[in-house]
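One protein chain omitted, others in place.
The chains carry the letters A, B and C, assigned in the order they are written, with residues numbered from 1 in each.
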Amino acid sequence: MIIIMKSGATDKDIQAVVDRVQELGFTPHVSRGTERTIIGVIGDERGLARSNFEVMEGVERVVRVLHPFKMASREWKEEDTVIYLNGVSIGGGDLTIIAGPCSVESREQLLETAHAVKEAGAHMLRGGAYKPRTSPYSFQGLGVRALEYLAEAREIYGLPVVTEVMSPDLVSLVAEYADMLQIGARNMQNYALLHAVGKVQRPVLLKRGMMSTIQELLMSAEYILSSGNMNVALCERGIRTFEPYTRNTTDINAIPALKQLTHLPVIGDPSHGTGKWDLVTPVARAMVAAGADGLIIEVHPRPEEALSDGAQSLRPENFARLVREVRRIWEVLREEAAVREA
Amino acid sequence: MIIIMKSGATDKDIQAVVDRVQELGFTPHVSRGTERTIIGVIGDERGLARSNFEVMEGVERVVRVLHPFKMASREWKEEDTVIYLNGVSIGGGDLTIIAGPCSVESREQLLETAHAVKEAGAHMLRGGAYKPRTSPYSFQGLGVRALEYLAEAREIYGLPVVTEVMSPDLVSLVAEYADMLQIGARNMQNYALLHAVGKVQRPVLLKRGMMSTIQELLMSAEYILSSGNMNVALCERGIRTFEPYTRNTTDINAIPALKQLTHLPVIGDPSHGTGKWDLVTPVARAMVAAGADGLIIEVHPRPEEALSDGAQSLRPENFARLVREVRRIWEVLREEAAVREA
Amino acid sequence: MIIIMKSGATDKDIQAVVDRVQELGFTPHVSRGTERTIIGVIGDERGLARSNFEVMEGVERVVRVLHPFKMASREWKEEDTVIYLNGVSIGGGDLTIIAGPCSVESREQLLETAHAVKEAGAHMLRGGAYKPRTSPYSFQGLGVRALEYLAEAREIYGLPVVTEVMSPDLVSLVAEYADMLQIGARNMQNYALLHAVGKVQRPVLLKRGMMSTIQELLMSAEYILSSGNMNVALCERGIRTFEPYTRNTTDINAIPALKQLTHLPVIGDPSHGTGKWDLVTPVARAMVAAGADGLIIEVHPRPEEALSDGAQSLRPENFARLVREVRRIWEVLREEAAVREA
Partner (left out) sequence: MIIIMKSGATDKDIQAVVDRVQELGFTPHVSRGTERTIIGVIGDERGLARSNFEVMEGVERVVRVLHPFKMASREWKEEDTVIYLNGVSIGGGDLTIIAGPCSVESREQLLETAHAVKEAGAHMLRGGAYKPRTSPYSFQGLGVRALEYLAEAREIYGLPVVTEVMSPDLVSLVAEYADMLQIGARNMQNYALLHAVGKVQRPVLLKRGMMSTIQELLMSAEYILSSGNMNVALCERGIRTFEPYTRNTTDINAIPALKQLTHLPVIGDPSHGTGKWDLVTPVARAMVAAGADGLIIEVHPRPEEALSDGAQSLRPENFARLVREVRRIWEVLREEAAVREA
């Protein structure tokens, strides 16, 4: 159960609700947002009536949530969450396209790619500064230098930037440069990191772990939301299965499933989902057709020279074709939705 | 390596090639089609030159095939295979929609469903007469009675019929009634059954096993092709993974991967791929956007009364909406393909 | 619910119970054994009292079974099933070791292997006559010739023989030669084949499908049991997972889980479970330590020349060491069990 306080609720009102929750044998979980305070009621709520709280001073609404994820659920918030970043929005009906290299390899490589993806219709720029690599001997990213190049590219091309943060102590540094913080698949259940990004005022792109269920992804989002940061987008990037032909198995079912279960935007990553550049465009089309709010695509001017993920990176001209095709499919969906609502 | 004989090649020409193959230490595999004979060369062909055979009498062409599947590969046959069934075609650019109940439950239920799916735009009728059920105590299908109802529905509504066959000794019976024979996921590696359907002149819909790789699916198709039946369509119907939210995980990557690897048509089954009716339409759109040649959809007039698979069956009105949406996406793809070729 | 009739129950008694089952809205499932008749009550039995049947003429006992598998469950039969084959028994406290080549390749190869495994302490001989191969171009087995060699080896060495049957129409032929019929992993849900082996009086070794759950394995056993053949042993042979280092992942948990859930004997197959000969002995030890009733091991006099599964076949001297080690572990378990019961 979640108790949403009125925007004018006083500290005393809040305390009274907290006390009542405890009195009834439950644990209160208080999230103070800039607008309003929300009090989660943790425990087996099956025998608990909403009327216990609805009549109290300062309470606006009491919502029952059956899922173990609370603030991430559609029951808690029916309308789509929309994330705003410098003129770009994610969620709420738009199709947002994020593109760029796997790793920032040099100033030239990044600016050349940023120029190309901007031309082709991308709305945001991606690029890894800190790279989680299976081997300690592989290229680990340019670090703060890459952050500076990303900030420069944003200035020149007007593209908000998303980049991965791998450690709690780097969150504030990365947040200085980036518009959106990415939590990578390997860190989806790094709870110290989830808490850390929950405490800053930067939107978060949370990638699904390659070994994680849909529910676990939502529980990890819940860590961020319940720490105070409501701007979270989820990313389906393929799961690990027995199939060896592709790097991962894109879980296309997860896209409409997430759209039903949660109000958070859902981004598809067909580059990691397939691991093969010649499957990226058809799977990107599929993700949009399934209802994704956006895509994140690896693009490199010369994939054969890439320091990481070359096999799954598109050349700019193929990326331009991808953008044209997914936009046409998205328009079909928008028109069909309008027909249904009419 | 595969040696394609001219259509006028004599038995003597063929025997000479066979002898030469053996002389060189390989095993010949002869497929006599109605049009021409094909001789597969089995063994490690890396040191073998095509010129050994190209100069022989009656030989039209010699093709190297690197994949373990030979006759199923694009290298062996570049152009798409098109399957023709009584005015309906599968493959080659069309979008073919197969629909009907999971099980044939009664004459009335089948005719009512056939009428509804015909109205909504389906091209073919599906319906289980023999049902593979995990439990020996579950409904096992109406058997030959169901086959008669299917034949009747075809007469009335002009819809070619596909139905599953589970045992080699029933192949000729089912082939009398049905236009296309389905091999179910559990029988994808039932080699006696693959041989049996390879010997009849009925197209086959081969479903991917729920834990079979893309390559294993193609190897099972190879059993049918090499037994003499070239009319095989492949069906992606979801694989088994760790994700419990959906019945299976639709392997959307497999659709473009198969379109690259093989000339055989690829059908998507979003009903089994998701197991939840409210995910069927978005995943059907995704399959078409990824390049599927058709869809097979479970439809029931009253899903809540279905004897099997009720949870994943669409009502006729939802099926009609699905057909409209996937056709619009298919038109976008057709137009984009025309642009690319222009 | 399962109703066990007295051994002297008349046809009229049985019919009365069947009628009563139907009257109450359930479906009766009658199994007539040589000794006694058993009537399964199929349907949602939660509101059904045992007393409905306990008072009826000819009824010995009424048992509630919560699992979907009934006759395979410990609830239905508490004591271990023991299978007897010409002086060898499987189940009930013994450790039964089955060994031999993957495929019967020649009379000499089979007799040489049979001699070696007999010397090393094996109780039964295995060898494939009909081989399920992923590729239609791979060696498919020697067929009936192999069956004859197996029968000859049995005569010479006194080892009962188990071999795979892949098709319902070959069941009676294979049953003529073999002491035990193997259902391979790919055919675990080939229901026509399960019915066929359920109708003959030959024990069955049912291998778990590489994609099948523990419950599905028990449901497949239920097909055989409910068709009238009570002599079924289950075989854990590894499942398919994401791990590429080994051919399959041995599900060691399944061994004690099956011993709890069912009265049927459980055999471990570390050859397929690992796919690597140098992992076979440690995993064989683990299977016995986990409670397996026996092992089935691939042995070849010269693994490097084997036509199939060479990489996972043991040389006779390594097999002899395996037998010695697993017997010592089995003795420890037997002594510990005696301590617990004292």
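Everything that follows uses one rule, which is that contacts are C-beta pairs under 8 Å (C-beta built on N, C-alpha and C of every residue); 3 or more make two chains touch, one makes a residue touch a chain.
All values reported here derive from a predicted model rather than from experimental measurement.
S.K.: Out of B:M211, B:V266 or B:L314, point to the residue that touches the absent chain in the complete complex.
M.R.: B:M211
S.K.: Among A:T37, A:N190 or A:T281, choose the residue that contacts the chain missing from this document, as touch is defined above.
M.R.: Missing-chain contact among the listed residues: A:N190.
S.K.: Residue-wise, where is subunit B in contact with the chain that is not depicted?
M.R.: Within subunit B, the residues touching the omitted chain are 211, 240-242, 244.
S.K.: On subunit C, where is the contact patch with the chain that was removed from view?
M.R.: 211, 213-215, 239, 241-246, 249-257, 260, 273-274, 276, 278-279, 282-283, 285-291, 321, 324-325, 328-329, 332-333, 336, 340
S.K.: Considering the whole complex, not just the chains shown, which residues of subunit A touch the missing one?
M.R.: Against the missing chain, subunit A presents residues 27, 29, 40, 42, 68, 70, 132-137, 166-169, 186-187, 189-193, 210-211, 216, 219, 222-223, 226-227, 240.
To be clear about the criterion, only the chains that are shown with their structure count from here on.
S.K.: Centre to centre, using CA atoms, which chain is the farthest one from subunit C?
M.R.: Here the answer is chain A, farthest from subunit C.
S.K.: Compute the distance, rounded to whole Å, between the mean C-alpha positions of subunit A and subunit C.
M.R.: 49
S.K.: Hey, how far is the Cα centre of subunit A from the one of subunit B, in Å?
M.R.: 38
S.K.: Would you give the residues of subunit A that are in contact with at least 2 other chains, written as numbers and ranges?
M.R.: 241-242, 244
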